[in-house]
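One chain of protein is taken out of this complex; the other chains stay put.
Presenting chain A:
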Amino acid sequence: MKRKHLLGLQELSKEEINTILDIARPMRDIIMRDIKKVPTLRGKTVATLFYEPSTRTRSSFELAAKFLSADTLSINVGSSSVQKGESLIDTIRTLEAMGVEIIAVRHQQSGVPKFISLNTKMSVINAGDGFHEHPTQALLDLFTIKQKLDKIEGLKVAIIGDIYHSRVARSNIWGLIKLGAEVTVCGPPSLIPVEIEKFGVKVEINLQRTLEWADVVNVLRIQRERQDAGYLTTLDEYRDWYGLTQEKLEKLKGKKLLILHPGPMNRGVEIDDYVADGPNAVVNEQVTNGVAVRMAVLYLLAGGNESGNVD
């Protein structure tokens, strides 16, 4: 993979995605052993710059960097303290001047990682930007599906919930379609973007029908912080219609269904306790795999001499 930045799955080829997934496997072996460290990125510095709150993605990037022996630096920016434009660039210049080589950026505005990538010598990884993309989340979802079901191609995957506000959904759609899966998005009509069919996905508003159809469901978090605009009536009603409950699963009469959730979970809203802790859910594996996939991404982006860093 000859690429300096990871900004989204839209720009990656099927081959590049498969390379990342292949390399994540040996990376996962490293996480599983007693000495969780290899010397690969010794002397490199990786920074996380998050303009939105996050626990798991940021810690995941940090651990991934540490397991590869990179030095890590974590910058937390309250979304109010930094405005667009000059100050963002100043922050980037500062990190650059400190010798940081790779930076994982999360920002509430779509396109910020791309903007940074055009204005820095560092490698930029998009750790989630607005409603746009969250590539490493989609990569870990793909990796987990492949790990559990041995393939992606031909699988029927449903993404359930607030598609409109979801960068996880968008990155997943790009990745799944490129790897040959069939994708259906399912959620309240108010939270399904218009013309999403142009991505190559089907739209279904009935959850039970979606569950009957799917091999895999990816349950999105209801982002309470983004529900002020009145897209939903109440969370209880949401649970009745789109929550993954034990009753809805029982109607499937033992059909195999792999259940993913990017976390953090709103238990009792989009997913019930029984389901989240049940045998079909792989939420904790997703977290472990997230570190492995980020190790693979860091490894691939860190490499290469100057001439090799072709974007």
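Quick note on the criterion: a contact is a pair of C-beta atoms (placed from the backbone, for glycine too) under 8 Å apart; a residue touches a chain by one contact, two chains touch by 3 or more; residues count from 1.
Just so it is clear, contacts and distances are computed from a predicted model.
Candidate names were "Bifunctional protein PyrR", "Glutamyl-tRNA(Gln) amidotransferase subunit A", "ABC transporter permease" or "NADP-reducing hydrogenase subunit HndC", and the UniProt protein name of the unshown chain is "Bifunctional protein PyrR".
In the complete assembly, the contact with the undisplayed chain comes from A:40, out of A:40, A:59 or A:147. Residues touching the missing chain, restricted to chain A, are 1-2, 19, 22-23, 25-27, 29-30, 33-35, 37-40, 68, 296, 299-300, 302-305, 307-308 (touch as defined at the top).
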